[in-house]
Every structure is written in structure tokens, then in C-alpha cells.
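As you look at this complex, bear in mind that one protein chain is not there, while each of the others sits in place.
Then we have subunit A:
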Amino acid sequence: MSSAMITPAGGAREALEHEEKKSLEAREFGFWIYLMTDAVLFALLFATYAVLAGNFADGPTSKELFDLGHVAGETALLLLSSLTFGFATLAMGEDRAGRVIQWLALTLVLGVCFLAMEMVEFYGMIEKGAGPDVSGFLSAFFALVGTHGLHVAFGAIGICVMIGQVMVKGLTLPVRSRLIRLGLFWHFLDIVWIGIFSVVYLPGVM
């Protein structure tokens, strides 16, 4: 935005743009470090779950609680949303703000559907008397899957904010950088979900 408003001599403007690019690159690197620390956090929740997965404490077991079809639906929604976010990134590369907003909106719908399915699952489990306070298995389950759900919820808020920014500010350099970072976050959450269905749900129903 700043480069459009002030018009100093060519050299100075170029220097400003160069500075802005460099600072945005630094932010992308910082965000990458955050993602790696988040990966460590999730890895430890996975370890906690793996240790406690068999501790049913005479409560409901994973085989009674998990529904493979439901999980397949959640997986499909999240994987599709990763693809639609990719399409939004592609539209950004082509400078088509309208398309970016459309793809982001579709990603948001898919993300919200995922959250709705997860809420239905959690609510159904608590109704059946399988809340997080029942056994070590359920505490670890709600901690791990709930943390992922919370991340998806924050990602959905982020998508809302970015739709607003693309509408109001257009595809400026800072907006592009924020979109790229949000994309990294969204794809990262899909990677965590791979771990969740491979460690929690698939072994849980066998």
C-alpha cells in the first residue's frame, strides 16, 4: 500500500519494496518455525494418546465409539479443503481477486462442515456417557482431536479475515504474504489429520 501512495524517486521506491519483501520473507520463516513447534506439540499429544489408548477404565471402548464412515467423511472434507485452498493460491498467482475470494469461501464452507461433523461426533459421545472425564483413553482422545479441531476453528476465522482483507485491500504484497502463511497453516492441519486417522481411528475400530 505504501509504495502506491508515496512516489519518491525510482531508486528509493525500489529500495522500499525490497525492504518490504525482505520483512515479509522473515515473517514467513517465523511462521514456519511456529508450525514446527506446533508439530512437536501435536506429536506429544499423539504420544500421550498412544500410551493411554488401551486404558478404558471399564468405560466405553474405542471400537464401540468410533464410526469409520463418519471419519471417512471428515477426512474427505479436510482433504478437499486443502485442494480448494491450493486453487485459491493459484488464483492469487494470476491476480484474480474475485476467484481467490470464491475459492477461500468454498474452503471455509468445507472447514465449517468438518467442524460441524466433529461437533456432532463429540456431542454424541458425551451423550452416550463417553466424555473426557470417563477414562484415560477418552481424556487423551478429546485432548488430541479437540486441539486439532480448535486449530481448524482458528484457521476458519483466519479465512474469514483474509476474505475481508482481499475484498477491502486487494491483493497487495502484505495480503499475499498473509494468504501464503494461512495456506501453510491449513495444509499443516491436514497433515496432522493424517496422523489422527492413522493413529486414533483406524487402529481404534479394529
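One rule holds for everything that comes next: a contact is a pair of C-beta atoms (placed from the backbone, for glycine too) under 8 Å apart; a residue touches a chain by one contact, two chains touch by 3 or more; residues count from 1.
Quick note on the criterion: contacts and distances are computed from a predicted model.
Q: The chain dropped from view, which UniProt name applies: "ABC transporter ATP-binding protein", "Anti-sigma factor NepR domain-containing protein", "Cytochrome bo(3) ubiquinol oxidase subunit 4" or "Endospore germination permease"?
A: From the listed options "ABC transporter ATP-binding protein", "Anti-sigma factor NepR domain-containing protein", "Cytochrome bo(3) ubiquinol oxidase subunit 4" or "Endospore germination permease", the omitted chain resolves to "Cytochrome bo(3) ubiquinol oxidase subunit 4".
Q: Could you tell which one of A:12, A:116, A:150 or A:191 touches the chain left off the display?
A: A:191
Q: For a quick check of understanding: of A:82, A:107, A:139 or A:177, which residue touches the chain that isn't displayed?
A: Residue touching the absent chain, from the options given: A:82.
Q: Of the residues listed, A:19, A:94 or A:133, which one is in contact with the missing chain?
A: Final answer for the missing-chain contact: A:94.
Q: Please output the residues of subunit A touching the missing chain, sorted low to high.
A: Residues of subunit A in touch with the missing chain: 29, 32-33, 36-37, 39-40, 43-44, 46-47, 50-51, 68, 72, 75, 79, 82-83, 86-87, 89-90, 93-94, 184, 187-188, 190-191, 194-195, 197-199, 202-203, 205-206.
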